[in-house]
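Let me begin by presenting the structure, written as structure tokens, before commenting on it.
Heads up, one of the protein chains got dropped from this complex, but the rest are sitting where they should.
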Amino acid sequence: MSEVYEEKDKYLVYRIGDELYASRLLDFVEVIEYTKPKIVPNMSHCFSGMINLRGLIIGVVDLRKKLDITEEFSGKPSMLICDTEVGPIGAIIDKVEYVVPFLQSEIQDLKLERKMDKTYLKGFFQYQENLITVIEIKSFVSNFDENTHSQENVA
Amino acid sequence: MKNLSLTKKIMILCFLVLLIASMISFVHFKWANDGLVEKVRDKFQTDALMLGQNVTSILYERYYDVQAFATNKSITKLDSKEEITKTLNALVTLYGVYDLIMVVDAKGDYIASSSVDSFGIDLDTKKIESNYANETWFKKVMNGEFTKGKIFQGTFVEQPHFDQLTSRAADRPMYGTSFSTSIKGGNGEVLGVITARANFKWIANLFANFYRSIKEQNYLVKLSLVDGAGKLIFDYDPEGAKSEKFIYDETLLGKVILHSENPAVEELLKGKKGSDFIFDKKLGEEVLVGYAPLDSSHFFDEMKWGVMVQIPKVKAFGNILENEKNFLYGICVAFGLSLLIAFGIAKLIGKAFITQSRKLSESSEASHSLSSVLFETSDSVASAAVEQSTGIQESVSALAEMGSMISQTVNSAKTSMDAVQKVNNKAKEGENIMEEMMYSFRSIQEASQQLERISEIIMEISKKTTIINDIVFKTQLLSFNASIEAARAGQHGKGFAVVAEEVGNLAKVSGNAAKDIEQMLHDSQKQVQEILHGLHDKIDKSSSVSNQAVSNFKDISNEIDVIVTQIRGITDACSQQELGVQQTSTAMNQIDVATQKNSTTAQESLSAAKKLSDENKKLKDISENLFRLINGKGTKIRELSVDETAGHSNRGESELSLEESIKVFINKRGGHKDNKDKAA
Partner (left out) sequence: MSELDLELVTSFLDEATDLLTEWERLCLLLEKAPGAQELNALFRIAHNIKGSSRAVGLNEVGEFIHFIEDVIVSLKDNKSEFNARKLKMFLGAHLILSDWFMVLRMETSYVHPYEDFLKEFFNEEKVFIDEQAVEQHEDEKGEEVSQKVQSVKNVLKDEVLRVSTKKIDGLLNLIGELSIQQSILENSMESLMGKNQDSLVISSLNLGRKITKEIYSTAFGLRMTPVGGIYQRLERAIKDLSRDLGKSIEVELNGSEVEIDKTILDKLIDPLTHIVRNSVDHGIENDQERKNANKSLVGKITITSLKEGDGVEIHIKDDGKGLNQKRILEKAIEKGLVKNTEGLTKEEIFGLIFLPGFSTAERVTNVSGRGVGMDVVMKTLEEINGKIFIASDEGKGTKFKIVIPTSLSIVDSLIVSVAQEHYVLPINVLQEVVDVRLIDLKKHDSVYVHRGEVLPFIHLREVLCEEKEFETSIIPILVTKVHGNRMAIGVDKIIGQHQSVVRTLSTYFDRSFAISGGTILPSGEPGLILNISAIVEKYFNFLMKKNEASA
């Protein structure tokens, strides 16, 4: 199977709340342990602050907040470092699950209702009895100002 | 004397003692006072001496001043009048002592003189431009007849006087002393004479300073300087003159001869020093004079000056006289007061004596009546002893009966004791069994503790599994990062991506294993906890039950112990009682014998009481005599009798109770017989 897939077809699957999400592996630079971000004033509420990543100062977006997830996560959260057009951004998620290869063609088109702007939502795929939402992570994290709720309402 | 009461006698004694003490202290005071007077006199004498010494030292300076002037180069030249005048003026201003310094040539002709006096007032030197060949000072100097001292010479000194020469130049009377010496050329030839006319300002200042220093010691004195002829040279009396300024009285200075009216001056002329009291006619009171001649190696032989320090006696001894007066007043007051106190004390002592003697007579009276009562009682005791002896016989037989009863009780107590002992043994056995049971419980408890330790170890293990979890978490992250890196490397990273994936899978597997372990540990922990919980409950329950049993057994055995001791107590008590009854009967027998003895003793005491009564009478007489001695003869006997009756009626509670207690005693011994005896 692996011969069919190329590296660009690999997806990183991670958990936020009860849902599983996936984004292209190549969109990430690194996965790190959670470190408490320092507050940056005058930023939107999803923007948790900044961290020092080996001398590099990068902003951190809390995807739990961005997706309005309120229930507590008991484990150790992780941070995904994404290389976006506006510079590297860290994203706080609950847990990294696995890396899976998937062809673009295998990703089903959007059918389900999701609390998310269609711009970021790329589709779904089935893996080990789980329905995984594919997100265009770069633009999703870099547009941390937008409230996903209101976006959906407008849409 | 004998007729006087004790109080009066004491008072007379005190008066005499006080009088003698006052006399002695007065004499002592007088001695001390005389010492003080002597000191003051000495002080004024010393003052005179000191003042004299100060004067000599000043005159000594002047003596050599003129000699120093004579060697001044501008003067020895004798040619420039102006220069000499200038020099002399400078000297006058510099020293401030000289009113005029004049230089004449060997023929006595005026050469030059100073043109200002010591006060800075210009002098009219024209008036003194004349020949002085006939003047004493000139002649004396030219002839080398100088005024000599013990250790110095070279200057002719004139006695203080109103100097005509200076007065002429100054156009007012000038008082002073002149000092003249020769002016010598380089080869020792006499070129002329220089004479310096010193005023009295310096001696006056000296006197003023001295006056002030004495004034600081609260003495206001008059200071005088007298010459060898007894004439007054200078005096300073700010008190008399009402001013501290110096007065140069032309009528007094150098003219008044004092020695005719002043014995102190007489002594001075003889060259003696000392102090004396003289009567000053002017003041009209006695004056203390301290005097001393100017006797010093720094003074001139031929001049016999002396200094007097005078002060009115009242002022000199003001303090001492005041002291004397105060002392006299004090001694009188002290005397009076002491007398008063002595009187009070004597009165008190007298009173105390009276009461004591009164009490003495009262008690002699009481002992008299008591002896008569004693007499009566001894009699009754004798008869009572006989009655007693029969009563005792009866009691002895009753006691024997009681003894046999007690023996029976002792026996029955002994039997019950054996029974109790048996019960006790059984209870002890039960207790032992319970203790064994408790021991087994304890081992079960220990086992449960070990179980607890196992649970702790399980906890430790689960802590370690969290570390494993952490590592798994990190390994997973690492594998994700490796995947990312591999993806970035594209084709080249493909092999690596597989490795990364495998690592991730392995991490996941170990993570799952860790999770299983955790779960298992959790389960076993739970089970252990449950066992422990159950065990704890049961142990707690049974141990409390058995504890209860043990303590109950203990209680029983304790109670039995108590019973045993109580029974023992009873037997002991009974034995004691038996013994006691036996002893009592022996004692009764002894009492019987004693009663026999008693009656004979009663007879003896009867005669003794008689003797006591006689002795009492004698004592009464003595006390009466004593009373008379204290209060004096006469009325006092009557007084005593009054007191006696009063004493009887007012007799104190204590005496009464004594008598009564005796009566009670008699009643106890004699019983009903008492009333008859009292009447008798």
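Letters are used for the chains, namely A and B, taken in the order the chains are written, and counting of residues starts over at 1 for each.
One rule holds for everything that comes next: contacts are C-beta pairs under 8 Å (C-beta built on N, C-alpha and C of every residue); 3 or more make two chains touch, one makes a residue touch a chain.
The structure displayed is predicted, hence computed values, not measured ones.
Visitor: Among the chains present in the display, which ones are touched by the chain that isn't there?
Guide: If we consider the entire complex, the absent chain touches A.
Visitor: Of A:Gly59, A:Pro101 or A:Gly123, which sits in contact with the chain we cannot see?
Guide: Answering carefully, the residue with contact to the hidden chain is A:Gly59.
Visitor: Go through chain A and note every residue touching the omitted chain.
Guide: Here the touching residues of chain A are 38-44, 50-52, 54-59, 86-89, 142, 144-145.
As a working rule, only the chains that are shown with their structure count from here on.
Visitor: Could you tell me the distance, in whole angstrom, between the mean C-alpha positions of chain A and chain B?
Guide: The mean C-alpha positions of chain A and chain B differ by 97 Å.
Visitor: Which residues of chain B touch chain A in their complex?
Guide: Checking each residue of chain B against chain A gives 473-474, 476-477, 480-481, 483-484, 486-488, 490-491, 493-494, 497-498, 500-501, 504, 508.
Visitor: Considering only the defined contacts, which chain A positions touch chain B in the complex?
Guide: Chain A residues touching chain B: 2, 7-8, 10, 12, 25-26, 28-33, 76, 78, 96, 98-99.
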